[in-house]
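All protein chains but one are shown in place.
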Amino acid sequence: MFDKLREECAVMGVFGHPEAANMVYLGLYALQHRGQESSGIVSSDGKVLVSHRQMGLVADIFKEEVIKRLEGASAIGHNRYSTSGQSHIKNAQPFVVEYVQGPIAISHNGNLVNAGVLRDELEASGSIFQSTSDTEVIIHLIATSRETTLMGRIVEALSRARGAYSLLFLTLDRMIAARDPMGFRPLVLGEFKSGRTRGFVVASETCALDLIEAQYLREVEPGEIITFGPKGMESLKPFPPAPHAKCIFEYIYFARPDSNLYGRNVYLVRKELGRQLARENGVEADLVTPVPDSGVPAAIGYAEESGLPLEFGLIRNHYVGRTFIEPQESIRHFGVKIKLNAQREVLEGKRVVVVDDSIVRGTTSRKIVRMLRDAGAKKVHMRISSPPTTGPCYYGIDTPTRSELIASASSVEEIRKFIDADSLCYLSHEGMYGFLDGRTQGFCDACFSGNYPVHFDDEGHTRQLHLFDATQQR
Amino acid sequence: MFDKLREECAVMGVFGHPEAANMVYLGLYALQHRGQESSGIVSSDGKVLVSHRQMGLVADIFKEEVIKRLEGASAIGHNRYSTSGQSHIKNAQPFVVEYVQGPIAISHNGNLVNAGVLRDELEASGSIFQSTSDTEVIIHLIATSRETTLMGRIVEALSRARGAYSLLFLTLDRMIAARDPMGFRPLVLGEFKSGRTRGFVVASETCALDLIEAQYLREVEPGEIITFGPKGMESLKPFPPAPHAKCIFEYIYFARPDSNLYGRNVYLVRKELGRQLARENGVEADLVTPVPDSGVPAAIGYAEESGLPLEFGLIRNHYVGRTFIEPQESIRHFGVKIKLNAQREVLEGKRVVVVDDSIVRGTTSRKIVRMLRDAGAKKVHMRISSPPTTGPCYYGIDTPTRSELIASASSVEEIRKFIDADSLCYLSHEGMYGFLDGRTQGFCDACFSGNYPVHFDDEGHTRQLHLFDATQQR
Amino acid sequence: MFDKLREECAVMGVFGHPEAANMVYLGLYALQHRGQESSGIVSSDGKVLVSHRQMGLVADIFKEEVIKRLEGASAIGHNRYSTSGQSHIKNAQPFVVEYVQGPIAISHNGNLVNAGVLRDELEASGSIFQSTSDTEVIIHLIATSRETTLMGRIVEALSRARGAYSLLFLTLDRMIAARDPMGFRPLVLGEFKSGRTRGFVVASETCALDLIEAQYLREVEPGEIITFGPKGMESLKPFPPAPHAKCIFEYIYFARPDSNLYGRNVYLVRKELGRQLARENGVEADLVTPVPDSGVPAAIGYAEESGLPLEFGLIRNHYVGRTFIEPQESIRHFGVKIKLNAQREVLEGKRVVVVDDSIVRGTTSRKIVRMLRDAGAKKVHMRISSPPTTGPCYYGIDTPTRSELIASASSVEEIRKFIDADSLCYLSHEGMYGFLDGRTQGFCDACFSGNYPVHFDDEGHTRQLHLFDATQQR
Partner (left out) sequence: MFDKLREECAVMGVFGHPEAANMVYLGLYALQHRGQESSGIVSSDGKVLVSHRQMGLVADIFKEEVIKRLEGASAIGHNRYSTSGQSHIKNAQPFVVEYVQGPIAISHNGNLVNAGVLRDELEASGSIFQSTSDTEVIIHLIATSRETTLMGRIVEALSRARGAYSLLFLTLDRMIAARDPMGFRPLVLGEFKSGRTRGFVVASETCALDLIEAQYLREVEPGEIITFGPKGMESLKPFPPAPHAKCIFEYIYFARPDSNLYGRNVYLVRKELGRQLARENGVEADLVTPVPDSGVPAAIGYAEESGLPLEFGLIRNHYVGRTFIEPQESIRHFGVKIKLNAQREVLEGKRVVVVDDSIVRGTTSRKIVRMLRDAGAKKVHMRISSPPTTGPCYYGIDTPTRSELIASASSVEEIRKFIDADSLCYLSHEGMYGFLDGRTQGFCDACFSGNYPVHFDDEGHTRQLHLFDATQQR
């Protein structure tokens, strides 16, 4: 699944480092895979919040002169995903405003299931909006709270918000991290020594800590709110405990393989998923080939378990552009071919097991199967290192609607026919938890199982924005 | 006074024209002299408000493809002035938001004297702010109003606002124009026939109507709110009548000479000011030369009245850039010289009357006098077609602080010494009203007289914004 | 004549100043009126020639960081005019190459009449070309010369070139200025003291000297080649003397009014042309109004001589953009109206003398006459401060072709009918020389008289370039 059908966001914050913005920048760079549309950093020098947000990739945005302007010992940042039609600088985060207690910035990864309802209420009492983002809703809840302390306001605001949120706030003198009580989206805590002082870092994934050489401490726990301030770090758990619902799909596809997620190394989990896939769905074949890059770890596991040789029968072009003009005399599998090339010398006459992490619409898999056949593969056995994706995500991953998900209405055999594979096997639901020794508690697998841990309130409340900022972005 | 020491903004709106945005664009172009920092247009196609705002000049921003996106039969626009340090796209107008009744856009020329107080109140009840602009205050007042109709909300909001405002609002189906009860800033109403239908235009000055061939109808009256909607035009005067305080300085310097302001042609008024100046302050001399461009009409009047020949002894370079690097071996009068060149062949050995519209800090006048002397002028008599500028403007013109105004603390003789002229004369206060047959009612001349019609409430409430958006603007 | 129908180029060079590039920059800024398409500077620090060329206006191109890179004590620059279709960075000057004697840069104002012939010869012996510019031809002539010294090469090259050239060359240690033997295009020499050393400046017009406070010495004489080098300034006149043919049209329209050209102040010459025009073509009227800006000095002269009052009945918008989208319901005189606005209050019921410098196609004049009538003028008498323009220029001014020049095939009465004026009068040929006390020798007035001083060899040799660089310019 190399097309960008499922994406979310990254958050990153540093407190107590003389080069806080540079650290956040490096963290955002390490988290680039979680969002490529826009990026932003807000820093505090104690007197003013300075922000820089821009469309584009992290490494293109944060040049030396930009970083220099982001002074101060604390900073938070954000990478945003890219979805068509909504790409705009207005949606870039961190979001920054002034309210009665002064300036505040916010970075958000997740999705509120009652954002529409809350927005209706807020507008009814006089709030104005410039976007449809959940983030703007959260800020308004904080600004309109009757509580007198910032923490009181945040607690009141989040007690009204339902759904998924991994949040970072920045004020002139504090950084605050918060994660929803079910813990949908990941959020980790680290520390570093800078000279004599101890500083802290909070990020979506551990790979961001690795790059800046912070020590991983632990996850920000579901329902926890941590304040980093002049007196150090304080933890609060103001909400009633709730069953955990950590996103299993982060393991399958989303997280970077070198991150440690919920206590385990993602690369090793994916290898194990591949091993389990081989155990469940062995087939006589000549070689195993991954759909790069996301299918590589599972393919290694599959190859090891099955004893079949691993080959790279599909080669990826890493210089990917956004759009290509398809020639009029159409090139077969054009959309896939600009990213992948199938190697005849490797595949010709071979029975091939091709391993991918998931199937979304099925159209990409169909093109891949045909490419493999065109390159001479005698048999094509598609193996998927997760169960069929039957439902959308309401908790912060940007997925197609249910009707676009091929597995929502088609049987595995129907999908096999559609993608024209000789065989198609998914990992079983139980198998997916095999690496956890069968323990299945504490995860959200709604996109596979339909068991949605939190009801989506906004059906009927989802409003289309009647504003369109046509300002050209360069 | 050719340096940009006093600037304000322009508003322009069109209702009922198939190419509304193009008309607004042309109007903004005609009003470019009122603001060169940024420009924006918001149009309504009945379903969505589409906006485009950008730093730069009107003719550089609104290319064909931009105008095409701004569909619909109604549109409002705005030119913003340029002041150092605050130049940013965030301040570009029209400002557009969604509130409980849907989307709304606003363009504002003027300045509220109680914006800080109102903002404190609004924040206390939960409003959030992204800028220090008055416009954001007005929008919040509308959004938090308890009135049920938009007109009710606008009336309530404006009844709390004190100071100067010439406003345009745009919703999906209506355009609304409003002018404060004292009428500080100009605002004119015109109409045009587009096919069978009658359309309307509201603009800061009549020169915008001329370019798009709209017929001038009248001023939007002080205290008047006009709604343009499906049923045509409706006028409302919800506020108690107040003495008028129309800005006299628009006549002296700000308005375009080909505009008709408060019922009179600006060019002819300026010529008359020059004539009166000659009557009051004649001097034996060989020629009259204007400081171009703003001093030209008054110089013509002065020359006519005095019988002295008019010459262009100072030539202006119209390709003006923002910044120049002054060479280390300093060039004399560098700041002025990049804009003006004094002509030795015209000036040598001559007794010169040089006519300007006003003196702000005195430094520019000083450089001009020296340039004229360096070019051989035997005598330099400076004549100013307005009284000494002794106080700042709180009603929408961006002036230096009182302490920077040379006339606030120096006598005319002290100023003369400073600028090193052989003589210096200002127009008398009475003389300034000579063209009105001595009628002095209905104008604000606070910057000359110190008679401020509305008290400035915000002393002590003016808050510095603690946000700084460092995103580079190209 | 405010539309850009006739433009040429500017050259500027400084030798012996620690901030040579900054000086050239200021000079180019003062010469912006001679070319607005592109601008460039090449400096020498003695070891390498550093160049910067870009599309756009001088003040937009040469930011501080750009100037800083252009190190060295000598520099030459160039402004290029704008003509449709050929606008491209490839044509931007100065042109810089390496040949057998090292690096050399060249700035050129003028036009060779035998460039096509020379190019054919050069190509036949192996030269390659990237443009159709004369400049590339001159450089090839120098590079392929058999002479051993640079001066020998330049003399040989220029002895083969026929037509108009005001040239500046820059090598690592020398600057060289050259003007063709007939002196078509202006070129002036100045000096300045920089600390203890004496430096030199060469520019198209004296206004460039004024801005940088250089002292005017004299014209670079027709046929003169001046070398500025370690040993100071050396003058050479290697060509046989030729009758002078200095461009009279520089006086009429092209030069900046504050420049001194061929020994006279341009503004005063234009005033005198206006006076003579009044003497020759008086008419009963109520006022005189210029077509701004180029018609202003002649209008002042006309008003003075005729005793009629001068008024600005047409107001110009100085914020001129390149293109405007004309609304579908066409605005009358759209093309002119975006630049000029006619003032009813000044013109209504008046008999108006409108003064312009020349008429090219007649379409602009026609629109102006109609605008004046629409604004209420009872009579419109058009007066032109030069004779009818009957032929194109082959010597460096970019004019329309003969067939586009209305006066090439129409009588004055026919033109009057076309522009719909009540009367139309041109200055007589003799009258044009009146300010010279009737002396008519030494000038090129071919565009008025058809007396072309040098035959245009390239008919039949003019080749269209078969290369088109479509690289987008921003």
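Going in written order, the chains are labelled A, B and C, and every chain counts its residues from 1.
Here, contacts are C-beta pairs under 8 Å (C-beta built on N, C-alpha and C of every residue); 3 or more make two chains touch, one makes a residue touch a chain.
Keep in mind the model is a prediction, meaning the values are calculated, not measured.
A.B. asks: Which displayed chains does the hidden chain touch?
C.D. replies: Per the contact definition above, the missing chain touches A, C.
A.B. asks: Looking at the whole complex, which of C:A10, C:L49 or C:I300 touches the chain that is not displayed?
C.D. replies: C:L49
A.B. asks: Which residues does chain A use to touch the chain missing from this display?
C.D. replies: Looking at chain A, the ones touching the missing chain are residues 18-19, 22-23, 26, 29-30, 32-33, 36, 57-60, 63-64, 67, 194-195, 207, 210-213, 256-258, 260, 265, 267-268, 293, 296-297, 300, 304, 309-312, 315, 317-325, 327-329, 331-332, 337-338, 341-346.
A.B. asks: Suppose we count only contacts with the excluded chain; which residues of chain C make the list?
C.D. replies: Against the left-out chain, chain C lists 47-54, 66, 69-70, 96-100, 102-103, 123-130, 139-140, 143-145, 172, 465-472, 474.
Note that in this section only the chains that are shown with their structure count from here on.
A.B. asks: Measuring from the mean of all protein Cα atoms shown, which chain centre lies nearest?
C.D. replies: Most central by this criterion: B.
A.B. asks: Where chain A and chain B touch, do the two copies share over half of their residue numbers, giving same, or under half, giving different?
C.D. replies: Mostly the same residues.
A.B. asks: Could you tell me the distance, in whole angstrom, between the mean C-alpha positions of chain A and chain C?
C.D. replies: Taking the average C-alpha coordinate of chain A and of chain C, the gap between them is 61 Å.
A.B. asks: Cα centroid separation between chain B and chain C, in whole Å?
C.D. replies: Using C-alpha averages as centres, the distance is 36 Å.
A.B. asks: Measuring from the mean C-alpha position of chain A to the mean C-alpha position of chain B, what distance in angstrom results?
C.D. replies: 49
A.B. asks: Quick check: what residues of chain B touch more than one other chain, meaning two or more?
C.D. replies: none
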